[in-house]
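Here the complex is missing a single protein chain, while all its other protein chains stay put.
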Amino acid sequence: MSIFLDKNTKVIVQGITGSEGSYHTSRMLEYGTKIAGGVTPGKGGQKTEHGLPVFDTVRDAVDATGATHTCIFVPPPFAADALFEAHDAGITFAVCITEGIPVHDVLRVVATTPGMRIIGPNCPGLISPGKSLIGIMPGHVFKEGSVGLVSRSGTLTYEVVDLLTRAGYGQSTCVGIGGDPIIGTTFVDCLREFANDSQTEALVLCGEIGGSDEEDAAAFIREHMPGMPIVAFIGGMNAPPGKSLGHAGAIISGAFGTAQSKIAAFEAAGVPVADRPSAIPGLLAQRVPATV
Amino acid sequence: MSIFLDKNTKVIVQGITGSEGSYHTSRMLEYGTKIAGGVTPGKGGQKTEHGLPVFDTVRDAVDATGATHTCIFVPPPFAADALFEAHDAGITFAVCITEGIPVHDVLRVVATTPGMRIIGPNCPGLISPGKSLIGIMPGHVFKEGSVGLVSRSGTLTYEVVDLLTRAGYGQSTCVGIGGDPIIGTTFVDCLREFANDSQTEALVLCGEIGGSDEEDAAAFIREHMPGMPIVAFIGGMNAPPGKSLGHAGAIISGAFGTAQSKIAAFEAAGVPVADRPSAIPGLLAQRVPATV
Amino acid sequence: MNLMEYQGKELFRRAGIPVPRGYHAAAPARAAELATPDVPEWVVKAQVLMGGRGKAGKVKFAKSPDDVASVAEEIMATPMPPNRQNPKGERVNSVLVEEKLPIVKEAYCAIAIDRTTKRPVIMVSRFGGMDIEEVSEKHPESIAKFFVDTAIGYSPFIGRELAFQAELDPGYRKAFPAIVGGIYELFFRYGAKLIEINPLVLTSDGRVMASDAKVELDDDALYKNPEFKEWQETLPLDEDEALAAQAGLGTRNFRRFDGNVGTIANGAGLAMATMDAVRNAGGNFANFLDVGGGANAERVRNCYELVVNHTGAKVMFINIFGGITRCDEVAKGIVEALNTTKSRKVPLVIRLTGTNEEQGRKILADAKMTPVETMDQGAARAVELAA
Partner (left out) sequence: MNLMEYQGKELFRRAGIPVPRGYHAAAPARAAELATPDVPEWVVKAQVLMGGRGKAGKVKFAKSPDDVASVAEEIMATPMPPNRQNPKGERVNSVLVEEKLPIVKEAYCAIAIDRTTKRPVIMVSRFGGMDIEEVSEKHPESIAKFFVDTAIGYSPFIGRELAFQAELDPGYRKAFPAIVGGIYELFFRYGAKLIEINPLVLTSDGRVMASDAKVELDDDALYKNPEFKEWQETLPLDEDEALAAQAGLGTRNFRRFDGNVGTIANGAGLAMATMDAVRNAGGNFANFLDVGGGANAERVRNCYELVVNHTGAKVMFINIFGGITRCDEVAKGIVEALNTTKSRKVPLVIRLTGTNEEQGRKILADAKMTPVETMDQGAARAVELAA
C-alpha cells in the first residue's frame, strides 16, 4: 500500500493544454501515472499532444473517466475557481501546484470544500514511488520502499530523497505539502494516514521555521505513533528571526515557529532532528535498517 | 413523549427586554415553559420583570443556564445576527418569531448553521400541550393528546387546534413552521420527527398554496408513513393564481404550488384533504377515534 | 419591488454587466436632445412594469433625433393596454432610448431563490427573447440550472458549466462567467429575489449584452439601501397595493375581488381560510384583508373603511383568532371604528376567539354586538345578509 495514491489512481489535469500542464503531464505519464484526461474550457472534444481527451469542464471529465484525483496547473487568479470546480464535480483529492494564490482565496477554498483533500497550494505534489506521481517531482530520484516522507519544501525534498535512496532507503509515499501560510493538508493530516499504512515502516519529516505545524506534528507523534521510527529536519535553522525568506510561511512569530521550538518539540516526542540533510540517513539507520 | 420540546426543555429568550419579548415571556412562563433567562446586550447581570437573569451574550446565557433552545424576538435587521450568535453559542433549537427578515439573510443563516434546528422565521412557534410552549401561540386553546399538527399559518393553526380540541382530539406537538419562502424547518422535517414519536398517533397538516412543501410531504408520507392516520387542509383554495396574498410564500408558480397540485399529491398518498377547517375533525374521526 | 428596465440596467452597470449605450428620458423632447448623431439607429422602449410592451407597440425604432422624439411621443401618448391585474393599464411616464444592437443570438439568464433546496438557482437557456414559461413548456431540457451553495458563493466555473450545458453559442463563452458573477453579486448586494436578463444578446461584432433587465427586490431588504426608497417613489403601485399602503397595511395585505362579502381577518392563512369559508357558504368574497398583528382602533377603522369604500361589500365579516392579537383590543377597535367612521355602514358579522376572548366579548356586548361562535357560522350569516 501507500498513502493518498497508488498505481490505479485515476487523475485528471486542470490546465492540461498550458505549457507547464502539458510538460508535467508528459512526465507523469512517463512515470506511469494513470492520467485519464484533462480540462481546458472551450477545448472539449480535442485530444492533447499526449493523445489524452480534453474536456470543457471537470464535471464532464469526471463523468467520462471516473477520475478521483486532479492536478492543478492553472494561473493564480483562476486557481480557487479550479479547486471549487473540482470539488463541485466530486473530485476527492486535489493537488494544487500553483504558486502565488491570494491567501484569502485559499482560506475560502479550504473552509468550504469538505470531503476533498487538497495538497498545497504552492507545492511539488506527491509520489508513491514505483506506482504513481502527481505533480512536478522528478520521479527518477525516488525509489519504492518503506520510508514515508512529508516536507514543506520542494527542492529540499528531492535533496533528502536522493540521500535516502543512495543510502538504501526506498520510499512509500513522499508528500510535498507546500510552504504557504495556509495549506490544505498539514503534517498531522499526513501522519494520520501514514500511521495506518502497512507499507510505511519509518518516516522523515522535513519542516521549516515559521508556523506551528511541526509542533503539532510532534504532539501527534507523542500521542499516536510511539512505535514508528521517525527522523526530522528543520530548514532555516540559521535564518535570523524577523526575516521572511522566500516561503511566505517561514515567518517567525513569537516563541512558536522558531527552529529551537520545533527541535525541542520533536526531541520531546523522541524524534531525533538532523542538523543537516545528509545526517538524516544516519539517524534513520540507528532506528531502522536500510534497504527496508 | 412529544417532538422538539418537552417539559424539561430549557429555553432562553433573545430580546427578552423588548415589549414583545417581555410579554410573551410572561405567557410562556404562565404556560410552564422552563425559561432560564434572556439576552439583551449591555443589560447583563440585571433581572427582568419576571425575575429572570439577563445576559449580555447568548454564550454567557448558555454557559450559566445550560439552555438548549432559544426564542428570538429581535427586530428584522438584527435577527440573522441573533441566529448566528445562538448557533455559535451551541444552541441546538431556535424559534424565530421575527417577521420581515430579508430573505437573503435567512438563506445565509440556514446554509451555515448546521446542527441547529430553526423554526420559522415569521412563525408562531411550537407547543407540546401540557408540557411547554415556545413562541406566541395562545396556550389555552391547546390540549394534551395524540394528534400532531404542522402548519404554515399562525392564526389558522389556532383555528384548527380549537376545532380539534372541541372535537376531543388533544395534541402531542403543534408546530407553526411559518409561511415565508425560505424557512428553517419544513413539513418533511417535522414528519420525520412525528414518525418516531410514541405519543403521536395521528397528524393534521395545514398547508397553503405556493411552493412545493406539501407535495414533498405527500411523497414522504407515501414512502415512510403508510400506517399513520393523516388529514390535510390547504389554505387559499379560492385564491386566484398569480396573486400574492400576504404570505410571501403563497405565490403560485407553474404547476407546482397550486391548491389542485397539493390536493392531488395528498390524495395520491392516501391523505384526505378537508375542504374547510371545520371538516378536519370529521375526517380524522373516520381514521382514528376521538379522545385519543 | 419590481424595478423598471432602466433602473435594473443602472444596477447592471454597477456590477460590470454590459448594457447597450443609452439613456432614460421622461419627455420626448429630452429624448431627442440626448440622441447623438453617431448612432445609426435607436430603439425607444416604454418604461413600464407591465409585460407585453412589444405586442402593445411600446417598443419602436428610430433613425434620427427627430424620429426619436416622434416615436417617444407616440409611445407615451397612451397607457399600456389593461389586463386582469391592471384594469386601467399603466401610464407610460418615460422611455429608455438605446443604440439598436446588431443581434445574432438571444439567450436567457436569471437568478432566483429556490424554496426546496433553499439556495439561489441560476437558470440559463439558449432560447432568449421569449417568455421563459413558454420555453420551460416547449424546451424544458434547454434550461440549465445550478443551485449555488451560498457558503461558497459564485465561482466562474458555474458560468462556464452553465454555458456548456445550455449549449450557448461559443460567442457567449468568454463574457458569460463574469456576467453571471455580476448578477450573483447584485442578487446579494441589493437583496434581490429575481434578476433576469432576457434576452442576453450576442451581437454580430462579438459583444455580449443585457438587452433587457428585470429585477425584483426584496421589500424586506430595502432598508439596507436607502437609495431604493427614492426609486420606489417613482414606481407605479397597482391600485390594490396603493390602497393598502394608504390604509397603513403592507402592500400584500389587501386584494380586491368581485363579490359582496367583505372580509377582515388576522393572519394571511386565516384570511385565506375566511375567503374559502365565504365561498363554501355559497357566497362571493369582496376582498382579501389581513389586518396583521396589533389591531388597534385606528387600524381596524382604516381596514373597515378600505373595504366599504373600495369594494362592493354589502356586509363585513370580521374573523379574528387571537394569538399575538388580543381580542379585547380588536373589540375596542371595532367599537371605536364604527363610532368614528364617516364611511357608509354595512352589517357586521364578528367572530372573535383566542387570547383575551372573554374581555373582547364583553366589550362587544357592552356595544350591543353579538359575535358568532365559529368561522363557518360567521360565513353563513354574512352570505345570508349579503344576499
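Couple of notes before you dig in:
So that you can tell them apart, the chains are marked A, B and C in the order they are listed, and the count of residues begins at 1 in each.
As a working rule, contacts are C-beta pairs under 8 Å (C-beta built on N, C-alpha and C of every residue); 3 or more make two chains touch, one makes a residue touch a chain.
Small disclaimer: the values here were computed from a predicted structure and weren't measured.
Among A:137, A:228 or A:263, only A:137 touches the chain left out of the display.
Considering A:154, A:170, A:229 or A:281, the position touching the chain not shown turns out to be A:154 (whole complex). Contacts to the hidden chain, counted on subunit B, fall at residues 41-42, 44, 56-60, 78, 80-82, 84-85, 88, 108, 112-113. Within subunit A, the residues in touch with the undisplayed chain are 20, 76-77, 100-105, 107-108, 110-112, 124, 136-138, 141, 151-159, 162, 179, 181-182, 206, 208-209, 211-213, 216, 235-240, 242-250, 254, 275-278.
Everything that follows uses one rule, which is that only the chains that are shown with their structure count from here on.
With chains as nodes and touching pairs as edges, the resulting graph is an open line. Averaged Cα coordinates give subunit B a centre that lies 28 Å from the centre of subunit C.
Inter-chain spacing, taken between the CA centroids of subunit A and subunit B, is 50 Å. Shared contact sites, meaning residues of subunit C that touch two or more other chains, fall at 149, 151.
The set of subunit B residues touching two or more other chains is empty.
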